[in-house]
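A single protein chain has been omitted; all remaining protein chains appear in their positions.
Going by the order they are written in, the chains are A and B; count residues from 1 in each one.
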Amino acid sequence: MAEREPILEMKGICKEFPGVAALTNVNFRLFPGEVHALMGENGAGKSTLIKVLTGVYSITRGTVTLEGRTHEVRSPLEAQQAGISTVYQEVNLCPNLSVAENIFIGREPRRLGRIRWKEMNARAKVLLKERLHLDIDVTLPLEHYSVAIQQLVAIARALNVEAKVLILDEPTSSLDQSEVQQLFGIMRKLKGEGLAILFVTHFLDQVYEISDRITILRNGEFVGEYPAAELPRIELVSRMIGKALHLLEEMPKAPASAKSGAETVAEAKGLGRKGAIEPFDLRIGQGEVVGLAGLLGSGRTEVARLFFGADRPDSGKLTFRGKGGGTRGIQSPRQALDNGIAFCPENRKTEGIIDDLTVRENIVLALQAHRGWFRTISRKRQEEIADEYIRKLNINPPNPEHLVKNLSGGNQQKVILARWLLTQPKLLILDEPTRGIDIGAKAEIQKLVLQLAGEGMSVLFVSSELEEVLRVSDRIAVLRDRRVVKEIADQNISQQHVMQAIAGV
Amino acid sequence: MNRILKHHLFWPIAVLAALLLFNFLYSSDFFRIGMRGGRLFGSLIDILNFGAPLILVAIGMTLVIAAKGIDLSVGSVVAISGAMACLTISKGTGGDSLALVLTAAGAALGLSLLLGLWNGFLVAGAGIQPIIATLILMVAGRGIAQLITDGQIITVNSPKYQYIGSGALAGLPFSIFIVLALFLLASLLTRKTALGLFIESVGVSPRASRLAGIRSGWVIAAVYVFCGFCAGIAGLILSSNVASADGNNAGQWYELDAILAVVIGGTSLNGGRFYLTGTVIGALIIQTLTTTIYMTGVPPTITLVVKAFVVLAVCLIQSETFRQALVQRWKTRRYPAEREVARHV
Partner (left out) sequence: MFNRKYVPIFVTVGLFALMFAAGSFRYTGFFSLQVILNLLIDNAYLLIAAVGMTLVIVSGGIDLSVGSVIALTTMVSASLVQQHGWPPAVVIPLVLAMGAVFGSGMGAIIHYFKIQPFIVTLAGMFLARGLCYVIDINTITIDNAFYTKAAQTRIHLPGGNTVSVSVVIALIVVAIGIYIAHYTRFGRNAYALGGSEQSALLMGLPVGKTKISVYLLSGLCSSLAGVVFTFYMLSGYGMHAIGTELDTIAAVVIGGTLLTGGVGYVVGTFFGVMIQGVIQTIISFEGTLSSWWTKIAIGLLLFLFIVLQRLLSSGKAAWKG
């Protein structure tokens, strides 16, 4: 085949929001039977491009053709009818409806307007079994199943409409390794059947594993389209982030000093919570960075939350700097705060920032909570503090009265960090502090962690990116199946060691 | 000019001024304040006096709404408080002794605090949605009030008790001073301590606030208790004003008027930022409206229709979607989904 016809072609796409150009002159082609990765940092315009395709946004300029015809859709429904189906990062299905309904709703088999439940359930069962190798009870509400299965149900829904184009928007971000492989297997199968797949992800490994072609966007602009085999990884990264690459290279490697001998700051003994994490022991020394490595769902986040008292343990005890924090150890975030523990939660948007308050208010919040209702921080002092941390952490825009919800993800993360640094914690717990933020900010945050540890602060560092954990940690606790299985320290820290521990070989 | 227009008090004050202006044009007597028997009287004084219970309830409601809640039970609490006070006085011996009146007020307020605590417990402790949690007391509370009054209207003859709602101090109705005191108390509590910041923080995101070390549960419980307290005082004023307690009708529609006052005052029903002064002006607008309708000779029952339109108008003005509607509607009329999803990105 010399030159195939693309099934979908976008040319010169521009999308402007009031005051912002989200997409400028973007081109995109998608061929049948290929997996095409759309790459770019946060804010590069990936989501906007997808929303244009799915009829959520209109375009300001440019043309979209689907199978040679002009593609103009005004709603997700019209896009589906035209053959473009989308599976979003956060499963966008209805948890209260049954699996079968989630696949069929909007196009249920009917006779004279009456929904034929039996036929629907049977067809759902067959669809899941034959195309996705999934054998589950389709009459149960979707919420009874894990996120991975929900994701597959979402794909089943997308396939059910005789899709020609399948958009997968970060489908792997909440799946573990075996689930990712299962998904990739399905993607290969669908590709073989001639489906065109647009794949968005943050994980480079996955891009190279599954994609045939890569399109890169940066700041809403089209950078280029490349066959995956001809684009070295380093090139991909540098094109995605432009000039910021040197930041990563300059990252200092964690000094392999034997800090574990230092004075104990926090110690968990038999700490556990039913259904979340088996009882475990973990010690954190002063100035030590302890990394938690493991797959999603292995109990990483649960350990971090127990250390902060965000969830209540039902066995064991957490002692902090020798003090018990009462006979039962630290049991609530408030207690943790008062003991000098700080926590940046995994879910920044819902558990971290208070989005309708200003940067200043967000920064002083934890300190004020620690001081109680009556020992207020004066407005003037608040402003000084806010200015100081905006400068220190390079928060942008540097306006303390800006509402925090209008900041980018990386800057929001810095605001939360500022909130906790202000309390001068002895132990800083970071759960996925760099998830979904651009590489520049990522590097800044990693640097900060090392710097703080150098100043004597202890850090518990959780991340799904193994490289990152390896880079910052003095000691790594490896988790598997809700159990702390191994501790790896100092000279033994290597990607291979940790991977082996995670895999359990 | 633009800054004035954007100030959160601009619209409430403008509406209030417009209403007062209308009254002035309609009847020049409106602003006349006379002196009779050592106390001032006139339409303006009446508005303050009759509006007192509503202002009180609305102040409590403001804090509840700011903390992402709502309290539908205030009307019932108003009735219960009045019933409790009147029952205590009618059962008590010593007729008009100060001790008895204080006992009555104490019993009523104590009960109100307890009811507020109950709401707070359901919302903060049991984690039930506020609208539902307080619905329970809204339904059952009327029954409790009637239980206290035994289904009768209890009338009391106690000048000391009546002083709360109809007495005068320095020529002004005593109730105005109660309102003033409570308003100052609320302002002090929220602006001079960190409570205001905590309420707003919890109102925006209870989960994130808890993880920032704020005891969200206590903050939420506190606002319901305070709201119950405000409703309790309102109940005292209301029953003292008419020297009787009516379990069935006292405080009817108060929850709605109070919510309306809060919304007019600029506090969003979604929680977060709150404006106590705005609420007071909102309550005054509602009371002035009622007075205006009485004065113009329109059947007073029309008030409900007018209120309906005020609720809608205020909500529409607050609605971001509506404000941008003229521009947006034209631009995106062919992409209805854009308006909806754009808010979530």
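For this structure, a couple of remarks:
Definition applied: contacts are C-beta pairs under 8 Å (C-beta built on N, C-alpha and C of every residue); 3 or more make two chains touch, one makes a residue touch a chain.
The model shown is predicted, which means the values in this text are computed figures rather than measured ones.
The chain not displayed here makes contact, within the full complex, with A, B. Here one chain is not drawn; of B:40, B:242, B:256 or B:295, the residue touching it is B:256. One of A:68, A:95, A:398 or A:456 touches the chain omitted from the figure, and that residue is A:95. Taking the complete complex into account, B:140 is the one of B:18, B:35, B:102 or B:140 that touches the chain left out.
Not every partner is drawn; the one left out touches chain B at residues 70, 126-129, 131-133, 135-144, 146-147, 150-151, 247, 256, 259, 263, 269, 299, 301-309, 311-312, 315-316, 319-322, 325, 336-337, 340-341, 343-344. Within the complete assembly, residues 54, 75-80, 86, 88, 91-97, 101, 105-106, 108, 110, 113-115, 140-141, 143-144, 157, 275-276 of chain A touch the chain that is not shown.
Just so it is clear, only the chains that are shown with their structure count from here on.
Centroids built from CA atoms put chain B at 44 Å from chain A.
Across the interface of their complex, chain B is touched by residues 47, 51, 55-58, 74-76, 308, 310, 333-334, 336-338, 343, 345, 350-357, 361, 364-366, 368-377, 419 of chain A. Those residues of chain B lying in contact with chain A across their complex are 192-195, 197-198, 200-201, 204-205, 207-215, 272-273, 332, 334-338, 341, 345.
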